[in-house]
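Missing here: one protein chain of the complex. Every other protein chain is in place.
And now, chain A:
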Amino acid sequence: MNENNTYHEGTGGFNLPESCRVNPFTVPNDYFNDLSSNIHARIQLDKWKGSSNGGFSVPQGYFEDAESHLKTQAKLECLKNSPAFEVPEDYFSKLEEQIQAQVKLEPFREGNDFAVPNGYFEQLQDRISSRIFEEQLKDMSPTSGFDVPPAYFDKLTREITTKVVAPRETPVRRLPIQQWIQYAAAACVAVVLGIGSYNAVVDQPDTAQSTLATISEDEIINYLSASHNSQDMLYIMECMEDHEGTGGICTHVKEEDIEDYLNYML
């Protein structure tokens, strides 16, 4: 007996209704586009999963040096936090001032402000060679070569001392000689003239002597005081002092000599 059911009506050979032939499932966007690259990536990962270090490598000797490297890093970290370097006292307080001073000097660093005389470098070699010769000369001839007699300097001291000290042992007082000599000389001449005139009048009338006799004593004194010569005065003084054997002051002076002297002085 065939079952008479409606379950299989319109299903054809599969016995399903047409409405069931629609796929009710969905997939993400671009799923099938990315699917092949995803599958390849999974295959590659599977390959690496199989290796011992998971695909990573390290430099040679890395693990042997790792310990010392880590210790050094640790020390540096400690030093970073501790104040290893020191600065002088008040360094930072003076630093600004020093920097400003350096800044002010900066323009003067460039160029050379010193000058040299004209032709200095041209003459320099010449001067250096002269200095070299001078040094050689000093080696050859350090002293002048002159010599002195034995004990000369002791003798020199004595001689100089004698010359400078001796005159002071006999102090000489200076008198106001000039005025005194003037009048004394004038008196001397006046006396001589007077005597000469007298003799002339008595013995030989002589025009020259009579001319002299007419000159007054005051005029003679004034003339002598105005035009005296110290050498002559000294000579007259010596004559005045030398009384012995002269028969009186100025008596040995000839009248002609006196007249010549007076004419000379004119």
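Note that in this section a contact is a pair of C-beta atoms (placed from the backbone, for glycine too) under 8 Å apart; a residue touches a chain by one contact, two chains touch by 3 or more; residues count from 1.
In the analysis below, contacts and distances are computed from a predicted model.
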Message: I want to check something: the complex is missing a chain, and I'd like its UniProt protein name from "Simple sugar transport system permease protein", "Amino acid/amide ABC transporter membrane protein 1, HAAT family", "Ferritin-like domain-containing protein" or "RNA polymerase sigma-70 factor, ECF subfamily".
response: "RNA polymerase sigma-70 factor, ECF subfamily"
Query: Among A:Leu45, A:Ala66, A:Ile99 or A:Leu137, which one is in touch with the chain left out?
result: A:Leu137
- request: Spell out, residue by residue, where the missing chain touches chain A.
  value: 126-127, 130, 133-134, 137-138, 140-141, 143-149, 152-153, 156-157, 159-161, 163-165
